[in-house]
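Following: one structure in structure tokens, then a few remarks.
One protein chain is absent from this view; the other protein chains keep their places.
A, B and C label the chains in the order they appear, each numbered from 1.
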Amino acid sequence: MSDSDSKLPDIAYVSELAKLFKRFHLDELEIETGEQRISMRRGGDSGAGMTMGVPMAAPMTYAAPAPAPSASSSSLPIPVEAEGDYITSPFVGTFYSRPRPNEPSFTSVGSTVAAGQTVCIVEAMKLFNEIEAEFGCVIEEFLVADQQPVEFGTKLYRVRRL
Amino acid sequence: MSDSDSKLPDIAYVSELAKLFKRFHLDELEIETGEQRISMRRGGDSGAGMTMGVPMAAPMTYAAPAPAPSASSSSLPIPVEAEGDYITSPFVGTFYSRPRPNEPSFTSVGSTVAAGQTVCIVEAMKLFNEIEAEFGCVIEEFLVADQQPVEFGTKLYRVRRL
Amino acid sequence: MSDFSKVLIANRGEIALRVIRACREMGLKTVAVYSTVDEHALHVRFADEAVCIGPGPAKQSYLLIPNLIAAAEITGADAVHPGYGFLSERAEFANAVQKCGMVFIGPDPEHMRVMGDKVNARETMIKAGVPVLEGTTVLESGEQAVEAAKRIGLPVILKASAGGGGRGMKIVWDLEQIPAILQTAQAEALAAFGCGDMYLERYVQSPRHIEVQIVADKHGGVIDLMERECSVQRRHQKVIEEAPAANLPDPVRKAMREAAVAAARAISYHSLGTIEFLVDGDQFYFMEMNTRVQVEHCVTEMISGVDLVQEQIRLARGGKLDHLDRIWGARGHSIECRINAEDPVNFAPCPGTISALHFPGGPGVRIDSHVYQGYTVSPYYDSMLGKLVVHAATREQAIIRMRRALDECVLEGISTNLALHRWIFEQPAFVTGHYDTHFLERNLDPDAIRAKVELHA
Partner (left out) sequence: MSDFSKVLIANRGEIALRVIRACREMGLKTVAVYSTVDEHALHVRFADEAVCIGPGPAKQSYLLIPNLIAAAEITGADAVHPGYGFLSERAEFANAVQKCGMVFIGPDPEHMRVMGDKVNARETMIKAGVPVLEGTTVLESGEQAVEAAKRIGLPVILKASAGGGGRGMKIVWDLEQIPAILQTAQAEALAAFGCGDMYLERYVQSPRHIEVQIVADKHGGVIDLMERECSVQRRHQKVIEEAPAANLPDPVRKAMREAAVAAARAISYHSLGTIEFLVDGDQFYFMEMNTRVQVEHCVTEMISGVDLVQEQIRLARGGKLDHLDRIWGARGHSIECRINAEDPVNFAPCPGTISALHFPGGPGVRIDSHVYQGYTVSPYYDSMLGKLVVHAATREQAIIRMRRALDECVLEGISTNLALHRWIFEQPAFVTGHYDTHFLERNLDPDAIRAKVELHA
């Protein structure tokens, strides 16, 4: 069609631009002259990018205990973690907050714990493994109830480093 | 197409830029002169986008007649095309540039062809189909030799639109 | 004389791949054809050569005989395999292939014509002593139709002679309505098939669809490879097939298999063929014959150990059957699920791009599919993504295996009928093998099926 009388760029020209914009997968294209300016932009179709990981992400959504990771994190070995510091379980087993049933727990919310101090027990195969704090910290929250099963990496306490 | 009367950069020039842009995996390209400015940009996630398509892209690399498409183009129905205007074959068959063996060919390089004018014959099942130009143009190059097989979409002539 | 070395596959999707696999294993070169939409399809990748034959719409590519023949000519193919669907049962295509001096991998055009005309096929079967439903030849008038209906008893079904595969049929429950319905039906048939001929048959209210696989050579040899039950259907389209049929008394099975062989002999048929029977209790009746490889041929391959597509090619080359009697023996039970890109409840096709894909594996699982992660399902063609086939020692074990395999199936980015299959494999009617062709549509439980979609989302 003829736009010769107008300042608008020829429609055929624009569509040619659009074609190569698509063909070469540009996300943004801008052309400017003294009197004319053409700009093309494509929405963040990271969709293509995401999809690749989905089959790995999906697994976690029904079988596993860890939180469902984002598609893009799927190939990373490190599970997605919340912020802050934690004392996590180095064993798989059963959690005990106290040495013996009717004794006080090793620690309590607000109390300060020194590196190497025992904070709980994780029992596996009748072995009562004392879990020690790796660094000095203040216990901010108990995350596991007594005699609850824990796996490797399960967060036991949320703490504040000292 | 002729943009001679406008200040807009020639579409062929822009597409050449786009090709470079893609070939060298640029994320941003900007060209500016006194009166013209061209800028291209691509988002970072193109990497993931590429891999996704590979199994579809790969096929073409050994089996098919079309040029191997870029990984990222793979899910597009439109085959990758070179730039410029062409007369392509609407049939599958054998190409003949002339009506009969010892007659001159329908057209020649440099000659001007009117819309509807016969430019060649594609023979299929003993049927000699006359191929007509869809638009007025100047023949710039013969792309297929006489009696060569052609498929649907095969470029027969490179032309310049009038 | 009828030997060949390069096969053009006039089809797409999983069946094109299936034929390429057979050719590769037989040392035959292959030529794929594709529309611009299918440029990145696997059949294009895995064939030795590929020719673009047109744009997306099938009428301008996969159904365009001149382009297909020309593709064979320019690539020097000396044989053509039609697959299923598209031109596979069009006599004029087989004709064109032969006229151009190429081998058509299938029966003669004449076989297709005889069996394509349902009234003609019916008459042929009656002569051959194959049971058919009480019915008529082409109806001349409404009166004649009413008379026939009175004789046969209601309900009756009006069928288009040029129809088939469930198309062009009308069930009638009321004598008065017959003349009117016949008129409309004739008009519709004329529009749909270019031929308004209608005939009438007794309508069976609880039918099973059981078909027998025929393998016939060009030297008079005909055998069958047992039956397949295809009664799980929606809109007359098969959803699940199994072999052998469940709860089919051996005498009935034996009689059906013999009838099928007789049917093939009656028209001196050769190549692969399928005789479809409508089964009503212990009675069976000839419905139609398919003169091509079936989608569901795999379940027969699983229990017989015979590669049907390789057989089909061997037979087209003039090979004899003799060896088959020796090598095959039925073993175990096989079931096939057709995995479609469609809504699992209303069956609306759902094109789109597959963003995540994992097919099941392990013992007794077979996958025939042309899709891959990143593949875009186009709206132009059949919505079938592939076939999930299992094999086990017993039907019970095959069902358990299919449940396991379906649970391992991951197909994301588009809507599929996986949830429908997961649901079907829990239905007592199906599990016990007591189901007819109405099973699916009568028992369809949208909420239960949608729930399964959620469960596996």
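One rule holds for everything that comes next: contacts are C-beta pairs under 8 Å (C-beta built on N, C-alpha and C of every residue); 3 or more make two chains touch, one makes a residue touch a chain.
Since the model is a prediction, treat every value here as computed from it, not as a measurement.
Novice: If I consider the whole complex, including the chain that's not displayed, which of C:E39, C:E301, C:E342 or C:D436 touches that chain?
Specialist: C:E301
Novice: Tell me which residue among C:T291, C:S369 or C:T416 touches the hidden chain in the full complex.
Specialist: C:S369
Novice: For chain A, which residues lie in contact with the unshown chain of the complex?
Specialist: 52-60, 62-66, 69, 74-75, 77-79, 91-94, 124-125, 127, 149-153
Novice: Just the residue numbers, please: which parts of chain C touch the chain that's not shown?
Specialist: On the chain C side, contact with the omitted chain comes from 17-18, 21, 24-25, 42, 46, 298, 301, 305, 307, 327, 331-332, 357-359, 361-369, 372-374, 393, 397, 400-401, 403-404, 407-408.
The definition used in the following text is that only the chains that are shown with their structure count from here on.
Novice: Please tell me the distance, in whole Å, between the geometric centres of chain A and chain C computed from their C-alpha atoms.
Specialist: Using C-alpha averages as centres, the distance is 48 Å.
Novice: Averaging over Cα atoms per chain, report the distance between chain A and chain B in Å.
Specialist: Computed value for the inter-centroid distance: 46 Å.
Novice: Mind checking the centre-to-centre distance between chain B and chain C? Centres are C-alpha means, answer in whole Å.
Specialist: Comparing mean C-alpha positions, chain C is 40 Å from chain B.
Novice: I need the residues of chain B touching at least two other chains; which ones are they?
Specialist: 52-53, 78
Novice: Mind pulling the residue numbers of chain C that touch at least two other chains?
Specialist: In chain C, 353, 373-374 touch at least two other chains.
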